[in-house]
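Heads up: the structure comes next, in C-alpha cells.
Note that this complex is displayed minus one protein chain, with the remaining chains in position.
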Amino acid sequence: MAELTYREAVAAGIAQEMARDPNVVFLGEDVAAAGGVFKATVGLLEQFGPRRVRDTPISEQAILGAAMGAAMTGLRPIAEIMFSDFLAVCWDIVANEIAKTRYMTAGQVTLPLVIRTANGGGSRFGAQHSQSVENWAMAVPGLKVVAPSNPADVKGLLAAAIRDDDPVVFFEHKSLYAVKGEVPDGEHIERLGTAKVLRDGRDVTVLALAAMVPKALAAAERLAAEHRIEATVIDVRSLVPLDTETILREVVKTGRVATVEENPRLCGWGAEIASIVAEECFWDLDAPIVRITTPHVPLPSADNLEDATVPTVERIVATLRQAID
Amino acid sequence: MAELTYREAVAAGIAQEMARDPNVVFLGEDVAAAGGVFKATVGLLEQFGPRRVRDTPISEQAILGAAMGAAMTGLRPIAEIMFSDFLAVCWDIVANEIAKTRYMTAGQVTLPLVIRTANGGGSRFGAQHSQSVENWAMAVPGLKVVAPSNPADVKGLLAAAIRDDDPVVFFEHKSLYAVKGEVPDGEHIERLGTAKVLRDGRDVTVLALAAMVPKALAAAERLAAEHRIEATVIDVRSLVPLDTETILREVVKTGRVATVEENPRLCGWGAEIASIVAEECFWDLDAPIVRITTPHVPLPSADNLEDATVPTVERIVATLRQAID
Amino acid sequence: MSPRTKTKATSGRNDDIGEATRLGLWRQCLEVRHLEKRAYDLFLQNLIKGTSHLSLGQEAVAAGFGVAMRKDDWSFCTYRGHAHTLVRGASMTGVLGELMGRECGLLGGKGGSMHLTSVEHGAMGSYAIIGAHLPIAIGAAWSAQYRGTDQVAVCFFGDGTTNIGAFHEALNMATVWTLPVVFVCENNLYMEYTPIGEVTAVEHPAADRAGAYGLPGIIVDGNDPDAVFRAAREALAKARAGEGPSLIEAKTYRHSGHSRADPGKYRPDEEVKAWLARDPIPMYRKRLLDFGVKEAVLDAIDAETRAAVDAATEAAKASPEPALAVIERDVWADGGASWRN
Partner (left out) sequence: MSPRTKTKATSGRNDDIGEATRLGLWRQCLEVRHLEKRAYDLFLQNLIKGTSHLSLGQEAVAAGFGVAMRKDDWSFCTYRGHAHTLVRGASMTGVLGELMGRECGLLGGKGGSMHLTSVEHGAMGSYAIIGAHLPIAIGAAWSAQYRGTDQVAVCFFGDGTTNIGAFHEALNMATVWTLPVVFVCENNLYMEYTPIGEVTAVEHPAADRAGAYGLPGIIVDGNDPDAVFRAAREALAKARAGEGPSLIEAKTYRHSGHSRADPGKYRPDEEVKAWLARDPIPMYRKRLLDFGVKEAVLDAIDAETRAAVDAATEAAKASPEPALAVIERDVWADGGASWRN
C-alpha cells in the first residue's frame, strides 16, 4: 500500500489505464503541460507524450465532441471539464449526444469515454465554481455517474470507468484533492455500481457521497460518543448504476435513513433514493426519511457563509439526533 | 369565456402582457414572421411590430444572453427556446447566469424574464426533440418552473410569469398545443406557485403535470367506473415555487400518494415530492409512495414505442390498482 | 475575405471525372430524389409520422461527396440526412423502415427520421440539435489521425448552423489540431422559415468565416454534382495528406418546405422558380447527354433506382412494428437499461 493524495490517485488511475491500453487518450484545458489546474494530471504528458495527452482551446463543446467522436471510432478518451459547473456550456454534448446516441442507434454506437470534472464547494470560489451537479448527470438516462470519496476509490473507480464501455461522468471533489489515503499497490480496479458500508450501526443508515462521506463519518463518531446513537454510514460512490441492493438492505436493518447531500435540495440524488426507499421499504421504516442537503440556493463565497451552507458535521449531528428522538 | 387552443392561449397571454407593458419584448428563432414553429406566436409580429417581436439567428446562448442583459437593464423579455431539449445548448446561461446572478450580487440585479419552451413527447420526434426536462430546471436554485396543462392556465400562468420579477422557465407541452379549452375573457392572470385540485377522491392522491394531467384524470375516471377507486387528482402546475400546502393537505386526506411524471425516472420532480411526503407526512401514509414515470431511457421514436414509454392511462390505472390492493 | 469559387468548367466525357464516375453521381442523385419523393408520399399517406426533412433539390451535394468518399471514411449529418445516409450505401429499406417506425428500420424504430445512422457504412449518425455534430466529427478525425489511418471525417450542415457556438469551436480546434475533416455547409438560403441573410453578419455564412479559422473560403455550386465532386476530391485529398481541414460552402436550394408540414410559403415565387430551373437532376442529365452518354443508359439507371425505391417501400410496409421489449434495451453496452441492481 502506498499513501497517495486524492489528486495523485487521479493521475495514477489514468496512468494505469494509459499504460495498459494504447487507445486511451486524454484531453482538456491546461491538462498536459501544466498538469491540470488542480495538479491532478501532473506527469501524464511526460509519461505518455503529447500525442496522447493534449491541451485544448477553451472550447468545452469541442472537447466533449472530440471525445465522443473518438470514442465512436475506436478510442477510449478521457476528457477533463475543469469545473463541473462548466458542464453547462457543453450540456448538449453530454445530455443530448453522448447519453442518447447508443440508444437512438439501437446499439450501433458504443461510447467508452470518461468525463472527469472537479465538483463541489469549500474553496470560496463562489456560485459558478463550486456547484455539486452530480444530480444533473444522474437525471439523464445513458450516463453512468461516479463520485469517489477517497484516493483508493479514485484510482479504482477511475480505472473501472475508463474500462467501462459506457460513458461515465466522474465527479472528483475539489475539497478532497489534498486528502491522503492508502491506495493498493499494483493494478487497482474497483467495480462500478457498488456502494460501500463504511460503518455499522443499529439506529440509522446514513447515505453520503464524495466530500459528505468524511463528514457523515465524523458525525457518526460524534453521535456514538456523545449521544449513544449508532449510525451505519454508506458511501454511495456510484449514482448510476445505483447499488440499491446494499442501500435497501442496510436501510431495512436500521429502519431509519438519512441522506447527506451537497447538491442543492430540489431533485438531488437523495430525493431519488428517498423515493425508492419510500416505495420499496415503506413497511420497514420506523421514522420519516430525512434529507440533509445544501439549501436550495446558489453557493455564497465568504468563508463563513460557504461553510454554513453546505451540510456541516454539526448540522448532520443535530438533524440525526432530532430525527431519532 | 372564449374557447382557445393551448397554442392560441400562448399568443393571447403574451399579447395581453405586451399590450399592457411596453417593456415586454419577445425574441426567438422563427417566432416573428413565421409565428413560431408550433404556430404558438402567430399574430404577435403583426400586432406589436418588429421592434418588439424579433427573429434571431440559431444562437440559443445569444438569445438567452440577450434576454438576461435586457432584463437586467429594465426590459421584461420573453425568450423562446424552440424545443426544451435545446436548453442544453444554452444551459450555462440558464443555470449559471440567469439563475445565480441575483443571489451572487446580493440582490443588485433583478431578472424579470421568461423562457418559454416546448417540452415533452408524443410527436414521434425522437430522443432529441421529445424530452421532459422540467426536472432539470427544478434542480437549479434561482429558477421558477411552471408547466401548464390547459389553455386557461397557459394564458393565466404565462401572464403571471411575465409580470413576475424573477426568471421563470415556462414549459409548454407539445402534445397539448392543439387541445381546446375555455379561457376567461378579458385580463386573465393566475398565481404562480399554486397547485390545483381537479378531482376529489378518498382513496389516493395523484399528482400530475402538463400532459400527464389529462391522463391522470382519465385514469381516475376509469378507476372510479371500473374499480370503485376514488382518486384525488392534483395538477401541480408549478414546480418552483411548489405548493406543498395543497399537496400535503390532500395527501394526508387520502393517506396514499402517486406521482405521474413524464420526465425519466431518476431525480424527476416526483422524487422530490416523494421525499417531502416521506419526511413530513410519514405518519399519515397508509401505503408506499408510488411513482409512475417514463422509464430511465431516452425516448424512442416509433409510434408504438413512444406511446408505451411515456406513462399511459392503462399503466396509471394498473399501477394504482395494484398499489391500493 | 473573398471566397474563391470552385466551379471550374467541365470539359467533357473523359476529363478528370470521367463517364463511370459521372454515372455514379447520376445514380446517387436519382436514388436520393426518388427516395425523398417516396418519403413525401408516405407522409401524405400517414405512413410516416413525426417529422422529416427532405433533400429534394440538394441531391448533388450528398452525391458529390458520396462518390468522392472512400468506403472507410466517416460521414456526419443532420436531421436532413436521408440523402447523406443513403449515398454511403445504407439500405433504402432501412431508411424508409426507420421513417415509418418499423422493425426493419436502420435503428429498429428507436431513432426516427432525424437520426439515421449506419455505422457499417461509415454513416456515423444524423444529429438533430444544431451544431453538435461538428465537434463530434472532429473527434472521429482525431481518431483517424491518432491511429495513423488516412480516413477522413466529412460533416454536413446547413447555413443556419454557422451561427451557433459549436460551429466556431469545432472549426478552430480542427485547424489547431490539423485534423482530417471536411466541413460542408449546404447553404440553401434558409433556416427553418427565416432567410439566412437576415440573421447573419456576412454574406456567405460559411465561406466568409473560413478566414477566422485560417482556412480559405470555398464556394461551390451545390446543384452541380461535378463541381461538388471536384471540391470534395480536393478536400479529401488534402485531409488524407495530413494537411488539415477544409470548409466548403455549397450553394443550393430545397424544393420543398423545411420539414413535412411546411409548404415553404415564405419564399418569393421568383426565387423558387429560378432555383427550380436549376434543378440538379435535369441539369445533370442534360450535361451527360451533351457529353454523349446514351439516353438509354441514363434512363436505365433512373428505372433501376425507382424500382429499388418501390421494393424498399414494400419491404418496409411489410415489416412489423418494433417489439416493445426494445424500449428497455441498448441504453448500455451490455444491451440493457438498468440503472440499479
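Letters A, B and C mark the chains in the order given here, with residues in each chain numbered from 1 onward.
In this section, contacts are C-beta pairs under 8 Å (C-beta built on N, C-alpha and C of every residue); 3 or more make two chains touch, one makes a residue touch a chain.
Values in this document were obtained by computation on a predicted structure and should not be read as measured data.
Displayed chains that the missing chain touches over the full complex: A, B, C (touch as defined at the top). Note that of C:Glu31, C:Glu59, C:Glu169 or C:Glu186, the residue touching the chain absent from this view is C:Glu169.
Looking at B:Ala33, B:Val109 or B:Val252, the residue that reaches the missing chain in the full complex is B:Val109. Residues touching the missing chain, restricted to chain B, are 25, 51, 54, 56-57, 59-75, 77, 92-93, 96-97, 101-110, 112, 141-142, 164-166, 193, 240-245, 276 (touch as defined at the top). Where chain A meets the chain that is not shown, the touching residues are 29-30, 33-34, 37, 55-61, 85-86, 88-89, 123-129, 265-266, 295-298, 300-305, 308-309.
Chain C residues in contact with the hidden partner, per the touch definition given at the top, are 1, 131, 163-169, 171-173, 175-176, 198-202, 208-209, 211-215.
Keep this in mind: only the chains that are shown with their structure count from here on.
Two chain pairs, B-C and A-C, are weighed by contacting C-beta pairs, with A-C ahead.
The most distant chain from chain A is C, comparing centres defined as mean Cα coordinates.
Work out the mean CA point of chain A and of chain B, and you get 30 Å between them.
Chain C has its Cα centroid 36 Å from the Cα centroid of chain B. With centres set at the average Cα position, the gap from chain A to chain C is 40 Å. Listed for chain C are residues 110-111, 115, 127, 129, 131-132, 165-166, 326, 331, 337, 339, each touching two or more other chains. For chain A, residues that reach two or more other chains under the stated contact definition are 92, 96, 103-104, 141-142, 240.
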